[in-house]
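Below is one structure, written out as structure tokens; the observations come after it.
With one protein chain withheld, the remaining protein chains of the complex are depicted in position.
Should a chain be cited, it is by its letter among A and B, assigned in written order, with residues numbered from 1 in that chain.
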Amino acid sequence: MVVHALLALGTTVAVLPILYALQVSTLGFQEVFVFPPRLTPGGAFLDNLTRAWEKVGLGRLVINSLAIAFSVALGKLVLSVMAAFAFTYFGRFPGKGPIFVLILITHMLPLPVRIVPSYQLMQSFDWINSYQALTVPFFASATGTLLFRQFFLTMPPGLSEAARIDGAGPLRFLVRILLPLSANNLAALFMVEFLYMWNEYLWPLIITNSDDMRVVQVGIKMLVATDAQAEWNVIMAGVVVAMVPPLVVLLLLQRSFVRSISLGQEK
Amino acid sequence: MEGRFPNRVLPYVLLLPSVAVVLVFLVVPSIEALRLSLFEVSPFTGRETFVGLGNFRELLGSDVYRHSLSVTLVFATAVVASGMSLALGLAVLASQPLRGLGIYRVAILWPYALSPAVAGTIWALLFDPSTGPVTVLIRALTGASPNWMMSGGYALSVTVVAAAWKMLGFNVVFFLAGLQAVPAEFREAAQVDGAGAARVFWRITFPILSPVTFFLFVMNSLYAFFEVFGLIDVMTQGGPGGATDLLIYRLYQDAFVSARWGIGSAQSILLFVMVGVLTLLQFRFAGRRVFYG
Partner (left out) sequence: MSHRRGTYPGIVVAFTMLLAAVAPVSAQPPVKITLWHAMGGARYDAITKDIAAGFNKANPNYVLEPLFTGSYAETVTKAIAAIRAGNPPHIVQVFEVGTQTMLDSGAIIPVTEMVKPGEIDFDDYIAPILNYYKVGGKLYSMPFNSSTAIIYYNKEVFQKAGLDPGKPPATFKDVEEMGRKIVASGAARAAITFGWPSWMLEQSHALANRLYADHDNGRNGRATKVRFNESFGVDVLSRWKRWADEKLLAYGGREYAPNKAFLAGEVAMLMQSTSQVTTIEKAAKFSVGTGFLPRIEGQPAGKSVIGGASFWVLKGKGRTPQEIDAVVKFFKFVAEPQETAKWHEETGYFPATKTAVALLTKQGWFAGHPNHETAFKQIQEGPDTPATRGVLLGNFVQIRNITDTAIEKALSGKLSPKAALDEGAAEANKLLDEYNRINK
């Protein structure tokens, strides 16, 4: 019971800001600015939603973001599992250390610094305003590589020994044995990388030049008036819409989470 | 580690896609950008004037930069420490076999679905010095009227909380995944032996959790150094009076907004070196303590 209470408290605190955003998205324009601040929901959700949707064409933006986030998450999964496998099951080989470092530093080269050379690179590939530019540069994953490296290192050596004795090659071992055991981590990484790409704002802004290639985060920025009093209610309605697809992905993957609890214990 | 396969070429084949992507799309543009750290650059014309280490000297000798460094260190430590401990607590709670668990997990992870700018916007609204619900609550309870735009300490605290909160879901997800690797039999055996919950946790669960903990330690540090400028930009713009003037925020301002590419690249190199050394230390010290079983 105590556990339930603590958990409920912790979760509520974690979710409170989102609930606040939800509540603001139900208010009318003037109600946003009353004092003391209003904490009860209003009746303007549909209005705000319609305005946000129509103003920036949220439908198309959601589709774009879904396609991009999905393909990048998948790409990251594949590349990082391959890389982690190479780092943990082949002993030492020339360049192993430097390559590991190379992959790890992807998080340490912030985009704002390299924005113009990156743009010029995309220009030279003729990838400006294309899906390739929005996805391929993100396929490598330091997060995923490190995560799976850690995970594979916890595998008992007997596992691969048994596979070799059975005559299985490394790839078969990877696909038939390691991957199923990694289900938890695969789901977790997919969720995390999906969300990461879903939130990407600056790169899509710089690299796309047309309305039909726009992503959802840029759409939300468009709802924020530059020099006018921000219509928080409409903006939050847009934010709520932007939160729904990730939520759906979370819910779907949650089930694989729960199902793999029993699997994980068979080590 | 044992159990390795004898192939000599396969590892390179497996690594090729990651290496190719990183080299082409990240390293090549970065080299070009970082080269500029030795120059003063005109952004439109591209005209470059060689200044050698002048940019670095200016940064390291600047009070503002040094202040930014100390603020960043404080900020990063607070975010990593608070974010990870809170997440661990929540994950332990959420890994009990309980009803309605799925809902809790989704709810905790959901904030990770917000972009930093949106998260910052919501927190800024919540904590608005005059009309934010939190401020009003504090005023009603204590009579004090904290204004984080006038108090550096308060501003720093609020941004730390916002940043840690954002990473909560990420941390909980991986702690949960790691906790599931702790065989129930171990825990049950220890409990049968009469060990209290705390001892079970520290002696058994925590060591088994250490690979994940190490992973999260590294990722949270990188996050605190590199991924928070969206949050700062929306909430405090580095203020008030430089209280939340993080290194990454200054870098963004110089390299991106002001197009001072020379000094922006120099800052990028300094930040890279700092975090690189930090990560190296993490691998050396914490990495050694990880128990892989």
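We take it that contacts are C-beta pairs under 8 Å (C-beta built on N, C-alpha and C of every residue); 3 or more make two chains touch, one makes a residue touch a chain.
Here the structure is a predicted model, which is why all the values come from computation and not from measurement.
**Student:** For the chain omitted from this view, which of the shown chains does it touch?
**Tutor:** In the entire complex, chains touched by the missing one are A, B.
**Student:** Among A:44, A:174, A:202 or A:253, single out the residue that touches the unshown chain.
**Tutor:** Reading the full complex, the residue touching the unseen chain is A:202.
**Student:** Among B:18, B:159, B:205 or B:253, which one touches the chain that has been omitted from the display?
**Tutor:** In the full complex, the listed residue that touches the missing chain is B:253.
**Student:** Can you name the residues of chain B that touch the chain not displayed here?
**Tutor:** Touching the chain left out of view, chain B contributes residues 40-47, 49, 64, 124, 128-131, 147, 149-152, 236-242, 245, 253-254, 256-260.
**Student:** Across the whole complex, list the residues on chain A that are touched by the chain not included here.
**Tutor:** Per the touch rule, chain A residues meeting the hidden chain are 29-30, 32-35, 37, 55-56, 115-116, 119-120, 123, 128, 202, 205-206, 209-211, 218, 221-231.
Throughout what follows, only the chains that are shown with their structure count from here on.
**Student:** What is the distance in Å between the mean C-alpha positions of chain A and chain B?
**Tutor:** 15
**Student:** Across the complex, what residues on chain B touch chain A?
**Tutor:** Chain B reaches chain A through residues 1-5, 7-8, 10-12, 14-15, 17-19, 21-30, 32-34, 43, 86, 89-90, 93-94, 96, 98, 101-102, 104-119, 121-123, 125-126, 130-133, 136, 165, 168-170, 173-174, 176-177, 180-181, 183-184, 211-212, 214-215, 218-219, 222, 226, 229-230, 248, 251-252, 255-256, 261, 264-265, 268, 271-272, 275-276, 279, 290, 292-293.
**Student:** Write out the stretch or stretches of chain A touching chain B in their complex.
**Tutor:** Where chain A meets chain B, its residues are 3-4, 6-8, 10-11, 14-15, 17-18, 20-21, 24, 33, 35-37, 39, 78-80, 82-83, 85-91, 93, 96, 99, 102-110, 112-118, 120-121, 136-137, 139-141, 143, 145-147, 150-151, 153-161, 164, 169-171, 173, 184-185, 188, 191-192, 195, 198-199, 201, 217, 220-221, 232, 235, 239, 242-243, 246-247, 250-251, 254-255, 257-258, 260-261, 264-265, 267.
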